[in-house]
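In what follows, a single structure is set out as structure tokens and then discussed.
Shown here: the complex without one of its protein chains, the others still in place.
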Amino acid sequence: MSSIPMEAGLLLAGILFVIGMVSVMIRRNVIFMLISVEIMLNAAGLAFIVAGSHWAQPDGQIMFIFILTMAAAEVSVGLALILQLYHHLKTLDSDAANFMKG
Amino acid sequence: MILLWLIVLLLAGGLLAWIAQRWHPSAPRWIALFTVLSSLLLTMLLWVNDGASPTDTAWLIRLEQPWIPQWGVGFSLALDGLSLLLLLLTFFLGLLAVLISWREIQHKVGFFHFNLLWVLAGISGVFLAMDLFLFYFFWEVMLIPMYFLIGIWGHEKKRYAAYKFFLFTQASGLLMLLAILGLYFIHGNQTGTYTFNYFELLNTTLAPVAARWLMFGFLAAFLVKLPVVPFHSWLPDAHSQAPTAGSVILAGLLLKTGAYGLLRFVLPLFPTATVEFAPWAMLLGVIGILYGAILAYSQTDLKRLVAYTSVSHMGFVILGVFAFNEWALQGVVMQMIAHGLSTGALFILAGFLYERLHTRDMNKMGGFWTTAPKMGVMALVFVMASLGLPGLGNFIAEFLTLVGAWQANNWLTVFATIGLVLATAYSLRIMQKVFLERNLKQQVLPDLTFREMLIAAPMVVLMLWLGLYPQPVLDLAQPAIKQQLQAYTPAVPAVTSPAPQTAFYPPATDSTYFQKMKGETYEFK
Amino acid sequence: MAELLWLIPALPFAGALLLVLLGSRLPRALVTTIGVGSVGISAAVTLLLGIEYLSESPAFYHQVVWNWFNVAGFSPSVAFHLDALSMVFIFVITFVGFLIHVYSTEYMAHDPDYARFFACMNLFVGSMLVLVMADNLLLLYLGWEGVGLCSYLLIGFWYKEKANGYAARKAFIITRVGDTAMAIGLFMLFQTFGTLHIQTISTEAVQVWDTDARMAVIIAFLLLGGAVGKSGQLPLQTWLPDAMAGPTPVSALIHAATMVTAGVYLIARMHVIFELAPGAMMAVAVIGAITLLLAGCAALTQYDLKRVLAYSTISQIGYMFLALGVGAWSAGVFHFMIHAFFKALLFLCAGAIILALHHEQDMRRMGGLQKKLPIVFWTFLIGAASLAAVPLVSAGFYSKDQILWLQLAGENGNIWLYLAGLLGAFITSIYTFRMVFLTFYGESKTHVGHQPTMAIKLPLIILAVLSLVGGFIELPHNFGHVVLFSDFLSPILPTISVVPDFNRYEWMLQLLAAVVSLSGIFIAYLIYLKKPDLRASLHRSETAMAVHRFWHSGWGFDKLYDTLLVRPYVFLAKVNKDDVIDSFYTFLTRLAEAFHDLFSDSQTGLVRNYVMGIVVGAIMILTITIFL
Amino acid sequence: MNSNDFLHLMPLLILTFGAIINMLVISVWRNHKIIYVITALSMLAAFGSLLEQRTLGPHHIDPLFIIDGFAVFYMGIILLTALLISMLSYAYFEQREEQKEEYYLLLILSTLGACVLVLSKHFASLFLGLEILSVALYALIAYLRKRERSDEGGIKYLILAAFSSAFLLFGMALVYASAGTMEFAAIATAIASAGGLSLLMLTGFGMMIVGVGFKLGVVPFHMWTPDVYEGAPAPVTAFIATVSKGGMLGLLIRFFMEVDGFRYPALVLIFTIIAVASMFVGNLLALMQRNVKRILAYSSIAHMGYLLVAFLAGNEMGVQAITFYLVAYFITTVGAFGIVAMLSDKVRDAELLSDYKGLLWRRPWTATIFTAMLLSLAGIPLTGGFVGKFYILAAGVNTGLWLLVVTLIINSVIGLYYYIKIIAVMFQQPDAATEATARLRPAIYVASMGTLTILALLLVGIGIYPTALLNLIATVLDSYSTVAFR
Partner (left out) sequence: MEATFYIAGAVAVIATLLVVMSYNLIHALLYLVVSFLAVAVVFFTLGAPFMAALEIIIYAGAIVVLIIFVIMMLNLTYEDVQQEKSWLKPSVWIGPAILSLVLLAELVYLVVAVEAPGTVSVSVEAAAVGMALYGPYMLGVQLCGILLMAGIVGAYHLGRQKKKIVHRFLERRAAS
């Protein structure tokens, strides 16, 4: 159909990935962190799609589906945990959860 | 098989002693006593039966059992004169250690004797193992119970001392393990058979560089154990903090494993590398002799003082080992035994004093001769042994070592000999501070009891025996030593020039080794 | 009889062993019996052997008791060798030793450690006998160190006094310095000959070495080191004066008659080596000369009776060294024997005085004892005469004269050595009679408590007689020409050849010696008895007092060694008490702990930081992939 | 899919089946004991089905799975460890009020994930296995909901694991982009045909290492370990330390061997740095630590470093060394955490050093077992840890990895310090007050003591007579492994 260079796709994925990464690092709100991780996973999925379309194989897309599944499972457990944490700490501040260190 | 049973006996005795505490508080003592005594008797039996009949090899008994065949590890034990001597020493001192703890150790008696017996088992294993893997195995096995002995029943800084001891020996031991592995692979690549067997590995030919590094690996373990000066710092702490039995075993036996390792492994395995390294090793020995002596002189803690004397005395061992001749090596063997006895005795003495005074500080002692003359006499003998008085075992050892060392290196021997003067200084200090002078605090020191005499008197007798008639010991060790030295003996046997005989002089058993040339020193190749 | 050789040292050893084991439980009488008896029997055996030796006159007796050990051809035996030289020594040791033992029974009568004393004394006698009878140098070394040990034990006998212990340690350590040199000498001997058997070495040395061979010289010097240490010669003499801390019989036996002359014995015994090393011989003589002068001067200034005698001993051994140094072997040994008699006598007398004066040793508080202790006075006088070499009547005159004469007339003679000896003789007679005058004349200052009884008197008298007549076995050839003693020794020790030109001057020299000796006595008489003003004026002179103090301190050797060796050593030891090397390992642990703290701080417990850690890791990995 | 495939996947099927039954039973009747029995039985059955596999030989289920000797052995140890952990968990959870039943469900699921990991030969199965393991672990770590630390550990692990999974995925995508396939063997062929690693591929590998390194808990991806170890319930900690890491390691070995990563200096360098850093950082972190769980966490970092030494040795010997070491390490870790679990009370886990003061005199047998475990971790003879460490050293020496080997030795010494520190604490005089009050029910106590005793005996057994295990490893791994050795 079209000729989009693979680098462009991978670059886009890379940029999204890095943005998500920054976000994980700078955010203290746990939900934001979770969202950022989703961005990163999405970026990885994008990379798979790019690669898959490059090789004209369905495998990339299948990996994306798996990633999707995993993201869903992860988000559900993650949110449950966040609720639990909020229950204990009355805050979403991840820095507050540092009983364990050293 | 008897060798295996010897070790098993000790291990089993240890377990039994531990369990036996449930039955009766002093049951462990009796079990331990009985176990060690029977080991001693068994070994003596070995001496009587096998020691007297010299065969063509130096080995009296050998045992080979497969253990981990995949790696070429065998459970191989062997006994030669050297091992036999050290076993005798082990069990003798072990016996004393049991006796000495009779009253000193009052809590956790069972566990104490368990550890004691397992240390002895480990040490026996070290002296018997003829498979490098097994050797390393025992080498490590003896550390743990020793660690417990120091760490549980020691004095005030016991934990620090126990850590230090364990870390030093373990670190050095691992380096040896590395060298063992290197040797294993080099030998395997050469011959195609991968084995840890000592006898097989003896046939390895090594490139000079490899030999050097492997030798350093082995030396690391042995020099730390010995200990040689820059690596000695674990010893004063461990010795002074350990309970008396622990100190006796540490000084009397554990240090000897280092010397034994040098004789058994370093010399025959790396004949070229050792010759290269010999001057440095001897230098280390001399530094040890002098440095240990100076430190010993300054100590006020009696056990610490004695510990540093060990550093000094063990300097003679490395000096002698790296002289590569029979005199020196015989001296080293004698030194191992004599030092085991004399230093053990001094520690026992310190133990007696500690039991009475609850201090090891010599500044708080003095003038005990008046109330405890027997102890004084014993102490005198021990102290004199420590300073190398002729007539006692240490003299023979030191003299032979020095005679041998002289053939190898004159100047270093001169400095080593100066060590004798320093030895006098620190040894007499013990007498002076503890037994002489005025008893300022008016402490009444009970004299030795019967049990204590039973411990001390045999040591005196043995020391005198070693000093006046050491021939049995020397004979026993001789074939073994010859064997260790094989690689160093010049290929062509020295020309036998009969010593000039005069009518009445005793037959010249004296050396035929020497080329008697005017003003020319004999150089050892 | 030769089979009984081993008994001579064995008996005292057995005595010592018995006393150590049972000492405290035995009654005093039994202790006395064992202690004195063992030496007595030993002396008797010696006597029998001596008679047999004289009648049979073999080269030597030899007995192997057992083979000590054998290592690769190095096989010293516990074996005894008895020849004329040893004979002289064991005779002196057993007999003088016996007398002193007898004397001690009274001297030490009230000491609580009576048994210990005799145990040590017996041990000493045994060791000393081993020393002189050993057929190899290693056994000799055993005896050598054994006597050192006994010396240590006996100097520090009254151990409660800190100073005594200090003196004992000093003696042991300083002599050990010499022993170390000797030990190295033994290594070299062994290296060369493959044996330490004395006779073998003696016969082979001449074959192996030329005169002045480097090895021979070095060995000779090293042996000399041992001799110097044991015999209290320069520079290792400082222990001997302090050794007077021991009981007086000990001083008499060990630090006058026997042990300190072990050096003389060693040099005489190894004379073959020394003859091959003229340099070392010269050194022996020079050391002897200097020592005899220095010690003489020091003796002049001492107040402690025993210290005077101690310095005098050093000085007299200096004479023996002088003799040995010029090759006058038998003269040296002769002087040893005579010296043993009179010095033991003097010490025993001093002991009697000290005992009488309640352990007062300061001569300034003595005086006027001539009347109160007549026997002691007369015997002391005889001893003093012998020491001062009063011509004709005293044995000391003959022995010392022989030495002086051979300094000039001997083939290695040297006028400077002679003059030193002569000056020494002069000083000797001054301090000897200073002692006599201060102690026995003048007014009495201290109450006399204890009158000597038979056990003290008898040894004194016997020794006095010997000090008088002992000299007659060896008389100068212009004066009776008796050469019994040198003849006796001649198979063992080479006789010295005399430059014939000197023979006609011999009587002049003897006269000179006599005059010097007598003038010394006269001067002492003037200063210490006749003209107290003279003494007082000396005391007022600043220079004289400075010299006095300097001499009194034994030429400052103690101080010198103290600042040069002892203090630095002790300082070094104290500074390094906690072992600098240990601090390196402590540093390692500190380092590990510091790293632990560092890493531990990185574990903040904050997820953000952990994420950052992962990112850093990722960057690291990508960087590596880029650059590699 | 044919019946043969099913036969080979039997362990996984059994586990799935067990999980489903558990779920059904829970919905009908919540009973701790029954659930426990079902779990243990299903694990046992799964393990039993493995024994059958021995005779079957390597089997490919394209494209996702491979069942060969290597996989079987690793599955075997994973299953056995999981079984042991479930046995210890029973005692642990019995005294806690939390709903216990889901725990076993999750345990089975994550075990299943670990099994999938070691079976996989494709990125998809790798990823799925990893995620099953992880997702179940999130819940397991935070299982004790009343405990703040448990939650904290869970959320930390979740965010970090997802984060690192993203890296892994991105890396896989890059590799895929470069190679055009996600099968390990095909990737190897692609590399071979391309005549080397393209930069893109290398980048992909690099990013995958982040994900793998995180699971293994090696420096610098190690920071989660102490917190999660501390926060998680003791049996779960044991699970993380053993099953989770073991599964990942098995996968790493397979993948690396397949693509022969040792040929690429960049990868070797990366792993070398990671290994050295892990050993030092792990041990130094543990050095003065006073919390036993954290000590064990830090020590696990170091142990992963040790394992990487053998991994880098890379040949057959290296793999066998890793395998042996893993077995010893599994036994030791399970034993150690088992003891922690056993000494824990309702309120908190026994994790402070002071909890162990005088243990040798209070509970001699427990303390002896713990001592054996610690000595094994330290690599002292008479224990399996020694033989394992010896093997690793041998592998390292054989390949000539001197830097790594020397680092290992230095670190063994550092490590020794904190292990014997714990031992030293155990033989101090106990305070009178520290006597444990609440005791387990006798039956449970005996059961867990029995488990621990068996573990200790096993440990000493392979320490003294390792021949049998060595043989087993050699035959299982060699006879029908498809893992290609250099």
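Lettered A, B, C and D in written order, each chain numbered from 1.
Following the convention adopted for this analysis, a residue touches a chain if its C-beta (ideal position, glycine included) is under 8 Å from a C-beta of that chain, and two chains touch if they have at least 3 such contacts.
It should be emphasised that the depicted structure is a prediction, and the values quoted were computed from it without experimental measurement.
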Touch partners, limited to displayed chains, of the chain removed from view: A, C, D
Candidate in contact with the missing chain, chosen from D:31, D:99 or D:354: D:99
Which of D:109, D:168, D:416 or D:462 contacts the chain that the document leaves out: D:109
Positions on chain D where the hidden chain makes contact: 1, 9, 16, 19, 23, 61-65, 99, 102, 105-106, 109-110, 112-113, 116, 124-125, 128-129, 131-132, 135-136, 138-140, 142-143, 145, 154, 174, 178, 198-200, 202-203
Interface residues of chain C (partner: the chain not displayed): 608, 612, 615-616, 618-619, 622-623, 625-626
Where the unshown chain meets chain A, residue by residue: 1-12, 14-23, 25-29, 31-32, 34-36, 38-39, 42, 46, 49-50, 52-54, 56-62, 64-66, 68-77, 79-84, 86-87, 90-93
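Methods note: only the chains that are shown with their structure count from here on.
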Distance between chain centroids, defined by C-alpha means - chain A, chain B (Å): 66
CA centroid of chain C to CA centroid of chain D, Å: 78
Residues of chain D touching at least two other chains: 155-156, 159, 163, 226-227, 289
Per-residue overlap in chain B, given as positions that touch at least 2 other chains: none
Complex contacts: residues of chain B adjacent to chain C: 164, 229-230, 232-233, 236, 294-295, 297-299, 325-327, 330, 367, 369-370, 373, 377, 380, 384, 389-391, 395-396, 399-400, 402-403, 406-407, 413-414, 417-418, 420-421, 424-425, 428-429, 432, 435-438, 468-471, 474, 478, 499-500, 502, 504-506, 508-514, 516, 518-519, 521-522
Residue numbers on chain D that touch chain C, as the complex places them: 155-156, 159-160, 163-164, 167, 199, 202-203, 205-207, 209-210, 213-214, 219-224, 226-227, 265-266, 269-270, 273, 280-281, 284-285, 287-289, 414
Touch list for chain C against partner chain B, complex: 20, 24, 59-60, 62, 64, 66-75, 77-79, 116, 138, 141-142, 144-146, 149, 152-153, 156, 159-162, 165, 168-169, 172-173, 176-177, 179-180, 183-184, 186-188, 190-195, 197, 199-200, 203-204, 207-210, 213-215, 569-570, 572-574, 576-577, 579, 581-582, 584-585
